[in-house]
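For this view, one protein chain was removed and the others were kept in their places.
So, chain A:
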């Protein structure tokens, strides 16, 4: 049979059982829609995270206490909640003397309750120096940042995130208001611009920044750092600075065996590729769950096609009597199931695209910070291919069964 005629025949076959065809398609529609949705959201989330990390600056080098053992996917112990006290002021001072570095910004972190009048909420705080604002490229919408004096003389002042300012003070000006941070009275001296997520996923719009000395000694009562961010001098690459930092720290910690490093030094690039890998793995993982629903949909197709083959035994016999070869019958039924899943795929893509748009509208408003609309062509291509392939794979068995029917048995069938 000419392909065009086979196609017409297949469309006819499906049209005669409209409701059943639509119901059968549903499994594929749902499967494809979720694949599209998950792949799109995954790719948007990935570019969001990467954009934000990239916004932090590509000449940055991050130093965290503790060694990263094994694969690069295992995070340093400090990030796993294990307290490591090896990164100290002595290290920061040694790094400040290092030529290849423009600035060295040590910091400590914690969670604390912040109270203003009747408002109280728990936020992340950072203990930082004036260098922090330079390396992180943070801008203020009002007020000023810390001076070296603020840090040296334990001044009870704070720079707070834009959302936190809004939550605490509403439309009032934040600067010069006094808030309680744990048991300390702290005067707000500055408010950050909207900054979005920072490194390690800290919501910079809801954080409180305190002078390093106040946070470290008075709030936390410790004498080590959680993180040191260094900015490479423009004359040097981040990789070079990374190498210098490693040798300075080894010297400081008297380490001769590289396997015994008690710190981890990562460039922005390292962090980026790691993050990229993690989000890709998440996307692949979620998408493969969606594929399971496609398999279920495929089994539905197979089931219905088998029923259809039995119901149409007589038609098959007739077609064979009139000169249809086994190949013609196989083609007819295979085309039917492919058409079914292809259509299901197209409808699934449309529905998926609808939800991607919906997610975009909602997320770009709530997250504020650049949730990009993304409907990757690769996802659409994959969806079409996979849905059609589902039709082939799950339609093949019923189609073979149909094509092998004996014409007389089939004609005799009532």
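Just a few scattered comments:
Operating definition for what follows: contacts are C-beta pairs under 8 Å (C-beta built on N, C-alpha and C of every residue); 3 or more make two chains touch, one makes a residue touch a chain; residues count from 1.
We take it that contacts and distances are computed from a predicted model.
Hidden chain, UniProt protein name from the list "Succinate dehydrogenase / fumarate reductase cytochrome b subunit", "Sarcosine oxidase subunit delta", "Acetolactate synthase" or "Macrolide ABC transporter ATP-binding protein": "Macrolide ABC transporter ATP-binding protein".
For the chain left out of this panel, the touching residue among A:172, A:288 or A:326 is A:326.
Where chain A meets the chain that is not shown, the touching residues are 1-2, 4-5, 9, 12, 16, 314-315, 317-328, 407-408, 411.
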